[in-house]
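Handing you this structure, nothing more for now.
The other protein chains are all here in position, but one chain of the complex has been omitted.
Labels A, B and C are assigned to the chains in the order they are written; within every chain, residues are numbered from 1.
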Amino acid sequence: MQETIQVAQNLPSTPQTWYLILSTILFSIGVMGVLFRRNAIIILMCIELMLNAVNLLLVSYSSYSGNMEGQVFVFFVMVVAAAEVAVGLALLVSIYRNIASTDIDVLSKMKW
Amino acid sequence: MKSEIIFYLLSALSIISALVVVFTKNPIYSVLSLIVCFFSIAGHYVMLNSQFLAIVHIIVYAGAIMVLMLFTVMLLNLNKESEPHKSSLIKVAAIITGGLLMLTILASLKTTQLTAYSTPADLGLGSVQSVGMSLFTEYLLPFEISSILFMSAMIGAVVLAKKER
Amino acid sequence: MLTLVLLILPLIASLVLLATRGNASRSLALLFSLVQLGITLYVWNEFRNTLAIDLPSKFGFVKDWISRPNISFNIGLDGISMVMVILTNLLLPLIILSGFNRTIERPHIFYSLMMLMQSALIGVFVSFDGLLYYIFWELALIPIYFMAFNWGGVNRKAVTLKFFIYTLAGSLLMLFGFIFLYWSNPLHNFNWNDLVNNHTCGCNQTWLFWLFFAAFAIKIPIVPFHTWQPDTYKEAPTQGTMLLSGIMLKMGLYSLIRWLLPIIPSGVMQWNSLAIALCAAGIVYASIIAIMQQDLKKLFAYSSIAHVGLIAAGIFAINVQGLQGSMVQMLAHGINVVGLFFCADIIFNRTQSNHVEGIGGIRLVAPQFATYFMIVVLASVALPLTNGFVGEFMLLYGLYEYNHWLAVTGGLTIILGAVYMLRMYQKVMLGESVMENMSFPDLLWNEKVVLISIAVLIFFFGLYPKAILELSEPAVNFIIEKSLIK
Partner (left out) sequence: MTENILNEMNLITPVMLIPLLPLLGFFITSLFGKQLKHASGWIASLAILVPFICSAYIFMNTDAATSFEVPIFDWIAFGKFSIPFAFLIDPLSILMLLVVTGIGFLIHIYSIGYMHHDEGFSRFFSYLNLFIFFMLLLVMGNNYLVMFIGWEGVGLCSYLLIGFWFKNQSYNDAAKKAFIMNRIGDLGFLLGMFFLMMMFGSLEYKTIFSKASEIPVGNSLIVITTLLLFVGAMGKSAQIPLYTWLPDAMAGPTPVSALIHAATMVTAGIYMITRSHVLFVLAPFTSDIILIVGVATALFASIIGLKQNDIKKVLAYSTVSQLGFMFAALGVGAYKTAMFHVLTHAFFKALLFLGSGSVIHAMGGEQDIRKMGGLRKALPITNFTFLIGTLAISGVPLFAGFFSKDEILANVFVHSNIFFAVLVLTSIITSIYMFRVYFLTFSGEFRGTEEQKHHLHESPATITIPLIILAVLSTVGGFLGLPSVFHATHKLNAYLGNVVPSLSEHEVSHNFEYILMGSLTAIVAIIIFAVFNYFISKKNMPEANEEEMNPVGRFIYNKYYVDEFYNAVFVRPIMLLSDIFLVLIDKLIIDLLVNAVAWLAISLGKGARLVQTGNTGFYVFAMVISMIVLLALQFII
């Protein structure tokens, strides 16, 4: 691992590649969770995890390239995520009210 | 060196907590460990000189979203016993698939063109001031539209969660 | 510009009609179609007085439309297009008028669709850009689909679906063909002139021929692609059937001349003997089926298959008499078949039956109707001095020059045509009525106007086919010149 040049004090000297790897791992864990679990709330949480992995990547790119846009984008992703969770949870509540379960395998009506 | 150590620690924390989210059987633990995960990611943001985003991240995710999650879990009275399980075959398949996905993504990223800077540039990008300037000038329209999104999400959530009739 | 007017006016009419209600719709539709006819006659006159070299500048209208892929809004008129435009605009007032004194639900939509159809048909005939042509070709399908689907007979749903899918499948093949031509054309466009002057290599034409041929053969229809037709003609509302048989199937024949012969000449050279054989066999086949048909509309449908089979065969013979004959005969067949279906409609309107065996003796009570019906029947069995004869004579001669035996086979149509038409006429019109208490009022005013117009047209084009022949001769010669180049 090559020692990087510090531009300013107190700044991380970690290479960007590491952030790539980290966010990939987090993203994959999120995907794994979606595949692994049947509880809809957990799946929702895993999706949040995936979004965060992507956010992390965006921020890292933004920082390393000195570009503002990545951060703004993350901001909007957060907006969408918040809205998504609100609606998603509301849906879950109403589903739970009907079938008393949050198991997505039970929700298999949408088929031929 | 110091920053590297911090990075390792934060990364380990976030990966472990993420794994806990996936593998723990009790939904409450999942929620709590996800909060931990989010905090560690916020730490990463700080490391990357994005202080503003780190704060917003904590407020939105840990403060709002996760509380919402927790509320819901508790409201629906989900616990370890009521937790549905998949068959072990699917679990194995899920792990393998997730691993494969990680491998392919990493393999794809190997060819990525990295940015000009080898270290994060501190140009004051992450400050409240610069993000605010950007949001309220260049990205004013999307910013305002996102408020409409929020409102519709709010209305939607109320309508959906409301008792029927 | 004149061409553009011809194309746009029906479109405007279509929109205006949507705002009307009740009887006003059909009167307005008739008015619009008459105005359109008037413009057509004016254009016809202008066209006759224009030198061939001035045609593009006088009647052409080119505008860039889409740059990638390179599609231009390129319309124009040549002799062949002119004849087809005359056919369309001549028949439409008659078709609209034939709907008077009939109840049609939601007439504003019905007539609006009809006007849209007119616009699309004219678009097909005047387009000189391959993709523009294709768009109009498909557009023409939509109104007729809805007309058949909403105003058709009992069995309409299944039948119209079959019709729609059948024709659509054919057009899709054509689209592939056009895309291939686009790329093989060094100028990378769909312009007709460029496609005609830049033939793709012979090896590709071998299979390209079939892409286009399939699309046109379905529309025409040539046996064995014809099974959609009798059912559709039977189930569609009469005016829809008239549009289909009178004008729409001419799209296929026209396209053979415009988009197949000069563009894929060596493919045509390679396969035209097979195509002609198919047509000739189809003539005999359809005629023989028509002999025993019990349903009036189906009988006319099969007779139509036989007639257009002859036209297609004449086109594939690629000589002056065959192509010129096809021009005359397309017009003649359009007029005659509209007359035939109108007669079937008159009979159905009064007896609620189209069954050949179950009517009889109409001539006793409706002598006028019987006379006009006879005239139409005679025209469609190609009696000399009617319009049917000139075309059939020239087509058969064209076919004869290509191959003597095929002419004999095709010529059987004049015997078999007489057999099924006279049998039908005898059973339906002559003898004593087999229906009890049949009330069969003679012709109403609109029916009389339509039938008299048709009779006049029949004799006019029978006596003076030059009106058409001189229009299309230069264009036909150009097509032949391009089609015979190796």
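Convention: a residue touches a chain if its C-beta (ideal position, glycine included) is under 8 Å from a C-beta of that chain, and two chains touch if they have at least 3 such contacts.
Just so you know, these numbers come straight off a predicted model, no measurement behind them.
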Original post:
Taking the complete complex into account, which shown chains does the hidden chain touch?
Top reply: A, B, C
**OP:** Please pick, from C:Phe61, C:Trp137, C:Tyr397 or C:Phe440, the residue that touches the omitted chain in the full complex.
**Re:** C:Tyr397
**OP:** Looking beyond the chains shown, say which of B:Val46, B:Leu70 or B:Ala93 touches the absent one.
**Re:** B:Ala93
**OP:** Name, in rising order, the residues on subunit A that touch the hidden chain in the full complex.
**Re:** 31, 34-35, 38, 104-105, 107-112
Original post:
In the whole complex, what residues of subunit C lie against the chain that is missing from view?
Top reply: 162, 165-166, 224, 226-227, 285, 288-293, 319-321, 324-325, 361, 363-364, 378, 383-385, 389-390, 393-394, 396-397, 400-401, 404, 407-408, 411-412, 414-415, 418-419, 422-423, 426, 429-432, 463, 465-466, 469-470, 473
Subject >> Touching residues on subunit B - with respect to the absent chain >> reply: 86, 90, 93-94, 97-98, 100-101, 104-105, 107-108
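By our rule, only the chains that are shown with their structure count from here on.
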**OP:** Determine the shape of the graph in which chains are vertices and touching pairs are edges (line, ring, star, complete, other).
**Re:** other
**OP:** Could you name the chain whose Cα mean is nearest to the mean of all protein Cα atoms here?
**Re:** C
**OP:** Could you tell me which chain lies farthest from subunit C when each chain's centre is the average position of its Cα atoms?
**Re:** B
Subject >> Centroid distance [mean C-alpha coordinates] between subunit C and subunit A, Å >> reply: 62
Original post:
Where the centres are mean C-alpha positions, what is the separation of subunit A from subunit B, in Å?
Top reply: 4
Original post:
Counting only residues that touch at least 2 other chains, which ones in subunit B make the list?
Top reply: none
Subject >> In the complex with subunit A, residue positions of subunit B that touch it >> reply: 1, 3-4, 6-7, 11, 14-15, 18-19, 21-23, 27, 30-31, 34, 37-38, 41, 44-45, 47-50, 52-53, 56-57, 60-61, 64-65, 68-69, 72-73, 75-76, 78, 83-86, 90-91, 93-95, 97-99, 101-102, 105-106, 109, 112, 114-123, 125-126, 130-131, 134-135, 139, 142, 146, 149-150, 152-154, 156-161, 163-164
Subject >> subunit A residues within the subunit B interface of the complex >> reply: 4-8, 10-22, 24-33, 35-39, 41-42, 44-46, 48-49, 52, 55-56, 59-68, 71-72, 74-76, 78-87, 89-94, 96-97, 101-103, 105
